[in-house]
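Below is a slice of the complex: some chains, not all, each in place.
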């Protein structure tokens, strides 16, 4: 079966209930102090963009999740993995 | 007239007291620790931006501190030729505040590295290096996670004599093993065009007393002695 | 988990039914849910030491029995007077379970917690140490993952707060595979005045209670839950099981706290750790014999809609509680404002001896201030494990490979090889105090700026020895760790310990704890070392195999050196000098690296300790130091004394001609002589001209000293006096020593 190349963008962030000191500091000490008070919320994380071959979008997503787990790129105890975009190349 | 130096205390600075100790107790020049929001350039002849993790180094090392009012004050000093040194995090701040060109990226190994290294003096004309000899090799420790120097304009930097230090072996060679963090062309420290402002990743304040040096050297003192001498000449 | 009935509803608690009854009896009524939560956490094993307390009573009262001890066990940290007006505080703590689940944040918040404990004493944290335990790295991605991120967590937190990590220890053993041990220690330095300014007590009615630091959130709330309905809208899965540390905020807390203490207006200080605000306020008032009225809604919360239960029990990191003199409130708050720290005046102390917490008009906590600390204790049964007889009887097989190969295997083994991979990631120099740095000596040596005094600190214990004999093993740990500071020229001043054991309800596990405590107690009383603090971590067991970890009573020693010229270092200094060994070698291969690396054996006869002999050797060494007779010193540890000699060759690329003909007076086999881990031995380098003097002194002190060789300039060790000639190339040995961990960790 012919495989398709996908480009997948993901973010790894602290769980919503957990604190995010990086984002808190950016918001408090940078944005707010410089007058950007339209900003109501900031969250931070790691961004990865991965190109891979898979049979389908579904399979591509599965593979990414498994890979991030296998390589311990993220720890499900404290982090969540968000798939932001999946594009065919 | 007595010389007055300021060591700026940014939130999260942690080599601030070390710099104050060396300047006051080892070099013997009147030095105050100044909270970043209270810093007024008019009171000082020279300034040290110390190492540490200003604002946790969150987002990118040095970026948040670069927006501190202290940097606006320091910019006045930069313009009128007073000496400014950024050590480690201070270097990162000077880069982010665009006092110095380029960028400091995460170490190639992705790890924090704390280690004594050797650096070779490339430009001994600056406010902080004129007491050194050209090509002299200094033993000084590093301690950083984001110190990989990068610029998209290396040629200009070299032509303008802005490369001040390169990581080298003890005998002055530039092997890759002598480059601790993957810096472009082994660059460890640079200066501005006018040469009154330098930034470097190694910590001269940790290398200013023989008791702390593996080989009993005091190479770090040369930076501060140069600075004091530079100020004296300017005042005269 | 126990189900109890609270005003008609079923509630899940950690405490036993009897404890619940005792709560009701203490209060003379049913507790509110917030109160029950407080009791549940404060009476937990972790906070109350209910299993360990009866046993720990064995220890001397250090504060009473040693005049230089300013604070002993029971305080947030031990504190000693080191002269010249300075006080030194130190403490060690475990963060095992959080780190086993989330190594990065678990280890980081462990550092955060131990820093707070030191800060509470009003002094500046100046050093960290980190004894660690993991499963074997080789072929084990899980252990590699834990190791990598624990080290990174410690590095990121310690480096950012500007506290150098000056030492530590790592052992790898199968029993720690799923339950790694992350112990962290911190040392603080201040003037005696600073320390006196900041007791962890609110002893004066009418003072303000001020909370400062990060916001109070829902992270880290555990304990009581209603069986029938959830406590909040959030499900358990939404809750972060592990807290996220924020070293930047911690750094600001350190600076703001120290500056506040310097104003002289702080009358009490307490960190918020386990049990959060409940624990802090009740201990401050309980220990101070006062009471307090707290207004809960003044607390700054990180998220809307938090219940009183959540606010009182949140264990959000990076918070401190201050007791402030009324006349100095403005001054102290100005300090917090300068550092842009969030703070709130949340209440006032009074003389009621009752802690009252109001949620608006509603009184949610109303308990005698001392009640929470009056947890019941348990007498646990203990039993020596049956398997020990079998283990102790194990015999060492006949040597099969040649000695050169064995030595090379040992020096490259996980437990002996260089730990540079670890300490390179730690800023071990910030503070400009580090004189003997990580990897350069047996201990970390720090100068005290403005004096000619130095402190030396070391931490560790041999878990394999303790597994075979916890009593002798704990003593052996003390011998080794004291030996580390002595090797650098220091005198041991005080000890803190961190007991890591299995489930105390299992008699075999409790036996290990009990024997270790007896060992520490006997040794410290005899050698006059005050025990100024400790921490107990039970329930360390492998969930998969249901077996306990190897007993690990971590020992930390702080020593003092008077004068720079009296610091002794490890590397050989000059070829032609004598190499002497202090102490005899016995056939004690039990629990040795030789047994485990070469023969895959865990048993055998482990080392035992003779306190008289140990003391004699220490006194002998002090005498040699006084007479300036020692050029280098390194205590003998894992792998035996040849490993020690090799390590002394590395730095200056020396070699050694070793001749053991005269040393084998106990008629040992080659492998016993070379690889026994008999404790309390030292290898010293001395000048040949002093040999006679040293031998005379040895006789006087009744110490066994033997010349076993000379330092030579060629980087090679040759050994004669065994059944085979042994030649080792130092460059190759160093290569083996250095590459093991990097090879395993960087794929």
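We call the chains A, B and C, going by the order they appear; numbering starts again at 1 in every chain.
Throughout what follows, a residue touches a chain if its C-beta (ideal position, glycine included) is under 8 Å from a C-beta of that chain, and two chains touch if they have at least 3 such contacts.
All values derive from a computational prediction rather than experimental measurement.
Across the full complex in this structure file, the chain copy numbers come to A x2, B x1, C x1.
By definition in this document, only the chains that are shown with their structure count from here on.
Centroid to centroid, with C-alpha atoms defining each point, subunit A and subunit C lie 37 Å apart. Among all residues of subunit C, those that touch two or more other chains are 246, 248-249. Across the assembly, subunit B contributes 11, 55-56, 58 as residues in contact with two or more other chains. Per the touch definition, subunit C reaches subunit A in the complex via residues 101-102, 104-105, 145, 214, 217-219, 234, 238-246, 248-249, 302, 316. Here subunit A touches subunit B in the complex through residues 21-22, 25-26, 29-30, 33-34, 44, going by the rule given at the top. Interface of subunit B with subunit C (complex): residues 11-12, 14-15, 17-18, 21-22, 25, 35, 51-53, 55-58, 111-115, 141, 143, 145, 203, 205-206, 209, 211-212, 214.
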